[in-house]
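One chain of protein is taken out of this complex; the other chains stay put.
Chain nomenclature is as follows: A, B and C, assigned in order of appearance, with residue numbering initiated at 1 for each chain independently.
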Amino acid sequence: MSEALAAVETAGTDISVPAASGAHRFWRRLRTQRAALVAAAVVALLVLAALAAPLLTALEGQDPTTYHPTLIDSARGGVPIGSFGGASADHWLGVEPQTGRDMFARLVYGARVSLGVSLGATLVQVVLGVAMGVAAGLGNRWIDLILSRITDIFISMPLMIMALALLAIVPDSFPRPVLVALIISLVSGWSTTAKMVRAQTLALRNLDYVSASRLSGWSTSRTAVRELLPGLAAPVITYAALLIPQNISAEAALSFLGVGVKPPTPSWGQMLTSADVWYQAAPQYLLLPALALFVTVFAMTVLGDGVRVALDPRAASRLRIGTGRKRESRAEKAAQAPNAAAAKAAQVPDAAVVKKEGRA
Amino acid sequence: MNGFAGFVLRRIAGAVITLFVLSVIIYVVFYVTPGNVAQITCGPRCSPVQVHQVAQQLQLDDPLYVRYWHFLQGLFAGQDFSTGTSVEHCPAPCLGQSYQTGRQVTDIILTKLPVSFSLVLGAMVIWLVLGVGTGVLSAWRRGRLSERVLTAITLAGVATPVFVIGLVLMIVVCGELQLLPFPQYVNFTDDPEQWAWSLLLPWLSLALIEAANFARLTRASMLETLAEDHIRTFRAYGVGERAVIARHALRGATASVIALNAVTFGSAVGGAVLTETLFGLPGIGQELVHAVKVVDLPVVVGMVLVIGFFVVLANAVADVLYAVADRRVVLA
Amino acid sequence: MRQPSVIARRVAAASVSLVMAAGAAACGPKDNDAKGSGGDSTPRKGGTLTVLNSEPQADFDPARLYTSGGGNVPSLVFRTLTTRNRENGAAGSEVVPDLATDTGRPNKDATVWTYTLKKGLEFEDGTPITSADVKYGIERSFAPELSGGAPYLRDWLVGAAGYQGPYKDEKGLSSIETPDARTIVFHLNKPEGEFPYLATQTQFTPVPKSKDTGTKYESHPVSSGPYKVVRNENDGEHLVLERNPNWSAATDTERKAYPETIDVRSGLDSSVINQRLSASQGADAAAVTTDTNLGPAELARVGGDKALAARVGTGHFGYTNYIAFNPTVKPFDDPRVRQAIAYAIDRSSVVNAAGGSALAEPATTFLPNQKSFGYTPYDPFPAGKAGDPAKARELLKQAGHGNGLTITLTHSNDKNFETSPEIATALQDALKKAGITVRLQGLEDNDYRDKTHSVKTEPGFFLAHWGADWPSGGPFLAPIFDGRQIVKDGANFNTGLLNDKSVNDEIDAINKLTDLDAAAKRWGALDKKIGDKALVVPLFHPVYKRLYGKDVKNIVISDWTGVLDISQVAVK
């Protein structure tokens, strides 16, 4: 990821006027955006559904793995018998072609994997990215150089290829969803996060309160933890919210290449993969997971934007006329920032940018 | 322009190191991946004797570092290969010879690259128009219905895997409505018009999944710019809203759009595996996935290096363009 | 058998394709629906036939090809000593002369086979085809550079085991004699009554030594058949074949060669191929596929569409998907456990996973259900349609696994449907009813092959499949059950590690027979005998259902290869 984009990555949070303080402010800002709240509710529901999958399916009286040969027409490729993919009181969303497994059950259990994988991956990406980014941002020229080089190497690795290779190497006993999550996060995402965090760190470390903390005698590491990390929260959370959808589709893509989670474990990506050919014969088989995926990504993105606005004081004070007496000093800060990225960090707004191998 | 020259030099050095390490990693990774290359090449019914002969012929029995050394030799000095009846020279930079087909990796790449480029270039035009257009509109009509709809469409692109979009597009457009013939890749040199028609759907599908990023970026940077003081200045001087949006707000977004575009392009050249597979485009990505499955090490390394090269290049280009577009930035 | 090699060499990158052998050809529908659309209107010469395939013709060198009966596209360019009979159904699984005047003259113990070439045979460049060219073609197939063919020549020809081909060893194979330009004699190290079948494979194609360019040869092989290669773009992705002026129909009674040009497009996604064939617009109206089955999803659609259904060719290729046991691994050393599993199998759900009753027929015999294989119906462990869990539990109790049993089923993660996760999960679900808990071990395809084909690492319980190199019991049973074919330090296919003298002797005895019908009967008997040992549990025989374009006429699908034969197709 280029220095330029690293800057592009950085959230709109204006570094010399630090962002929200305290959760309550954050919530107040978030509450003002109806769209974001709805999105948050949707996400919450999805997560709940995933967690409560066993209960929900028990409620329906089905499970995701049992075959129902009687519900499908074997002579016609195993297309579900009856309209709407054989939807009925027993099978709320119908059954899967070829196997007759319950769609609803597979959908909610699939949510577990898809959400789990994407959230897990995002977590790793963020942790790794922040660690590397902060280290590079605070370390001396050499540390910075080496870490940046490592990041570059990961960035230029094609996700698919590494996935195919790694999945063949790693022993079969290793839990698949974890592995998939790891691969997604290791091969993509974290490196861009790192670049972004580095740029932010370079800009943040010039702030007076960071200097002040050093003056009071704290070690650099302690300063980083206490003064920098909170400052990074805004851009990082924002960026994470953008990573999640990307990771969901990456999981789908891996399934398509046959290196996703293993059957009989369902995942939305896997369902889509086997469903696309059924688009004409059994539309709901394709549409249900596609819809689920869309709703999730949509909600996540809207929520992400909401979070950004809530964390970005300038977003709140858009288009207002003020005397802005402190701008000059801010401009100088940006100007003195050690490199282009940091300078731009002060100016360039955010965007969702991760590597595309995962999805194209 | 000393700063610029320095930047270029640093970038080249960095790129070389990156690619070098990358090649080592790939060698090691594929050295330990399961799959008896000689057996695969020879076929499963080959007798041990035969497999051994093949292994010798492909120099598979050499230790890892020797094989890597041969690879480097080929890269810098070229290599000779026996076709059985004759010996032929593969000039530097020679990426070796495919285990499976015996073709020279450089040839394979040269036949595949144009396809990948055709795909990505065309898609790029669409995703720029679609993405930036959406971005501008949604920044301008912020909060209105038209924005929500547009955003939803682009997001649908992100949310739906390309193999779904692509297939459904094909079934509907070519199968049911019969508006277009089914895509069938034609070399640009053979028939430019057919080339364009054959790539229309692949372009669309690929562009659809990328567009959203551009829309988001454009929108974000435009809103950011709209909050800047200089916008206030031009409003205060009676410059119309259209002009403010088109001249000033959009201009503010170009730098980052250019940067994003370069990077997207770079990663898509080798990354559009699914699109290539679905539409049967014999491009880099598809070939690479195949090569991995049959553990065709020379092809894998060659292709990964080429892809890595494009990613690194794209990122450097992104920086330059960014700096050119935004003069306040000096490359460092 | 050809299957794995092809897949191993050409895994469709990421398609859900139900791809079968790239080289496979067609086979006669039991129901003669061959005159589907244009079958009955008289075929005429001319036009361009389009072939839509998912697997590129990566190997187009007769030495490297691994085909059954000379393959489909390859047999348009390569003629061989003998070839398969291009007729519908059972008749299609007979061997007939091609370059040779007859299917071969054996000595009395079938260790020496003599062939005479027809008169007036020419290469595409007009030079006459001699027996020396045939000999050279076979010899070069021993070169490591050109590896990939079937093992039989190496196993059968005298002194061939260590031979490295003409590039390394100028003086060639002494066991192949060419007393004159039209006669060629093969000396075998043991009786082989089925040699005529072997002579159908592309290694028996004449190759002019002067034109041989080693590994480069495949880009433009010299044609001896009705068509010559005029274009071969990036490694078989796009082939264009045109009529070979120096081929005379007089010397070739098998190939009809109606179209003027044949345009082979490969590397396509299987679902796209089927979409194009069903839409059948423009050039696709004259299109066929030689390697892509209708998927279950498409089948569901075709079922509802009369016009479409009329354009589906159905074929059967000698092929069996089965469960393999390794009796050296506990608990599968106990025959009762193996039998219990055999009883518990729910073949209907397996069939569904394989695409439904239209695409797969439940199998209880290891041999394919065709006369030429000597098919004799039997079912040692009758499990009915949905399995007999009760009987299974009972056997398990006897074996001391009364309170359930947990085993691991190994399968490939690859998406070609025969060993796929789908089948594995279907079995998992079925065995649950018999109180058997199945843990799935899905391996990447290469890993799966290495493990299952190596005596050292072979798992105890895994999915396997076997396809016919030619429609006879020999190549189907011997590699799997002949004790002397257990390979210790290489690719082993005798997964049951069966080394039973009586079985071995019977195999030798049958191989002596040159009366193939008589041989077939005894293969069938042998199959039944082995079946009782429950070393394998047959699951299903695949059925090929393939669409062809509106204008395609004269559909011939033989039982030999299961798909329509391009050499017979007309588009005018």
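The rule is simple: a contact is a pair of C-beta atoms (placed from the backbone, for glycine too) under 8 Å apart; a residue touches a chain by one contact, two chains touch by 3 or more.
Criterion: contacts and distances are computed from a predicted model.
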item: Record-based protein name (UniProt) of the chain missing from this complex, from "Multicomponent Na+:H+ antiporter subunit D", "Cytochrome c oxidase, subunit I", "Formate dehydrogenase (Quinone-dependent) catalytic subunit" or "ABC transporter ATP-binding protein"; value: "ABC transporter ATP-binding protein"
item: Displayed chains contacting the withheld chain; value: A, B
item: Touch with the omitted chain, as defined above, among B:H70, B:R148 or B:R235; value: B:R235
item: Residue among A:I143, A:A212 or A:V225 touching the omitted chain; value: A:A212
item: Positions on chain A contacted by the hidden chain, ascending; value: 16-22, 25, 207-209, 211-218, 226-227, 230-231, 233, 319-329, 331-332, 335-340, 342-343
item: For chain B, the residues touching the chain missing from this view; value: 2-3, 228-230, 232-240, 243, 247-248, 251-252, 325-330, 332
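As a convention for this text, only the chains that are shown with their structure count from here on.
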item: Chain-level touch network, classified as line, ring, star, complete or other; value: complete
item: Chain B-chain C separation of Cα centroids, rounded to whole Å; value: 38
item: Centroid distance [mean C-alpha coordinates] between chain C and chain A, Å; value: 47
item: Interchain centroid distance [CA atoms averaged], chain A/chain B, Å; value: 22
item: Multi-partner residues of chain B (at least 2 other chains); value: 33-35, 167, 171, 273-274, 289, 293
item: Residue list for chain A, restricted to those that touch at least two other chains; value: 164, 168, 256-257, 273, 276-277, 279-280
item: Contacting residues of chain A [partner chain B, same complex]; value: 1-5, 7-8, 12, 149, 152-153, 155-162, 164-166, 168-169, 245-246, 248-249, 252-253, 256-257, 269, 272-273, 276-277, 279-280, 286, 290, 293-294, 296-298, 301, 314-315, 317-319, 321, 324, 327, 338-340, 343-344, 347-353, 355-357, 359-360
item: Chain B residues touching chain A - in the complex, by the definition given at the top; value: 14, 17-19, 21-22, 25, 29-30, 32-35, 152, 155-156, 158-164, 167-168, 171, 206, 209-210, 212-213, 216-217, 220-221, 223-224, 226-227, 229, 232, 255-256, 259-260, 262-264, 267-268, 270-275, 285, 288-289, 292-293, 300, 304, 307-309, 311-312, 314-316, 318-319, 321-323, 326, 328-332
item: In the complex with chain A, residue positions of chain C that touch it; value: 13-14, 16, 271, 295-301, 303-304, 346, 348-349, 351-353, 355-359, 386, 413-415, 421-422, 424-426, 428-430, 440-444, 446-447
